[in-house]
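Up next is chain A:
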Amino acid sequence: MSDGTYNFAYLDEQTKRMIRRSILKAVAIPGYQVPFASREMPMPYGWGTGGVQVTAGIIGPDDVLKVIDQGADDTTNAISIRKFFVRTTGVKTTEQTDEASIVQTRHRIPETALSDKQILVYQVPIPEPLRFLEPRETETRKMHALSEYGLMHVKLYEDIATHGHIATTYDYPVKVNGRYVTDPSPTPKFDNPKMDRMPALQLFGAGREKRIYAIPPYTEVKSLDFDDHPFEIQTWDAACALCNARDSFLDEVIIDDRGGRMFVCSDTDFCTARQAEGHVGPMAGTLPGSASEEVADGVG
Partner candidate 1 sequence: MALDEPLLVADDVGKRYGTQVGCEQVSFELWPGEVLAIVGESGSGKTTLLNCLSAQLEPSAGTIRYRTRHEGLRDIFAMSEAERRLLMRTDWGFVHQNPSDGLRMAVSAGANIGERLMAVGARHYGDIRETALDWMGRVEIDQGRVDHRPETFSGGMRQRLQIARNLVTGPRLVFMDEPTGGLDVSVQARLLDLIGGLVGDLGLSAVVVTHDLAVARLLSHRMMVMRRGRVVETGLTDQVLDDPQHEYSQLLVASILQS
Partner candidate 2 sequence: MTQMISIENVGKTFTLHTQGSATIPVFDNVTLAVEPGECVVLDGPSGIGKSSLLRMIYANYRCLDGRISVRHDGSPIDIAEASPRTVLDIRRRTMGYVSQFLRVIPRVSTLSIVGEPLRSLGVDKAEADAKAMTLLARLGIPEPLWQLSPVTFSGGEKQRVNIARGFIAGYPVMLLDEPTASLDAANTATVIELIQEAKAQGTAILGIFHDTAVRNAVATRRFDMRDCHVAA
């Protein structure tokens, strides 16, 4: 199935060894950013070059790959990365979270709980959580080395001072295994609790910044907060318009030019599966081209 003109998973074997060594080190020091010799990939920076290299480093012929972007399997970035691996490895792909052995993601963690047979690979634009407060890399490395993390709370303090609550909604800093403050990549903070003691191995790749870090299975991941302003996740007044879910992360979709809008699950697989199980949201079946229509077709 794979295109024989490429090496398996695109990268040469030495590069994959180098990446695996970095991953091993990252797993050994949870949350620590391990430098690696990031390669040029056949896609621009910002399109997931870090995640792609991590996936290429760990993927084997028997793996089943799922790729999501903002929770969806059918967006440009997800499709092109999926096609890239189909062409260079020939592995089976899936949109169903529970079928996949490797899930590569940009900006979301699937709603369906992951198991210890799975690996979640994050695409990371900026791995350094202290970057915007302290631009000097020499200084931030020292701060990590010495656990000097007061600065991270300065950012949260600013949020409360400005907005009355911690207004950071994504890239919400976490402390991994009680040691390293780590950037969870631009996932919504809604997903932070899923990282805590997750059975699956979590790997993070930042291609442009040449860093890999990891959260091993069942590792404590704590979102930073203040005693009098504890960490909270987002909530919505609405349920998913298609599958009526009240416990998933919802995207707001504008549907006309008269202020009409709807809230739908950002995790398309989760939403589709719920609809297949018979959950019906208030707007299910009313929109052309939506997932509900496909499901309706399927059912019909």
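We take it that contacts are C-beta pairs under 8 Å (C-beta built on N, C-alpha and C of every residue); 3 or more make two chains touch, one makes a residue touch a chain; residues count from 1.
Criterion applied: all candidates are chains of the complex that A comes from, given by their letters.
Keep in mind the model is a prediction, meaning the values are calculated, not measured.
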Candidate from this complex that touches chain A, chosen among 1 or 2: 1
Parts of chain A lying in touch with candidate 1, wherever the complex brings them together: 133, 142, 146, 148-151, 153-155, 157-158, 160-162, 225-229
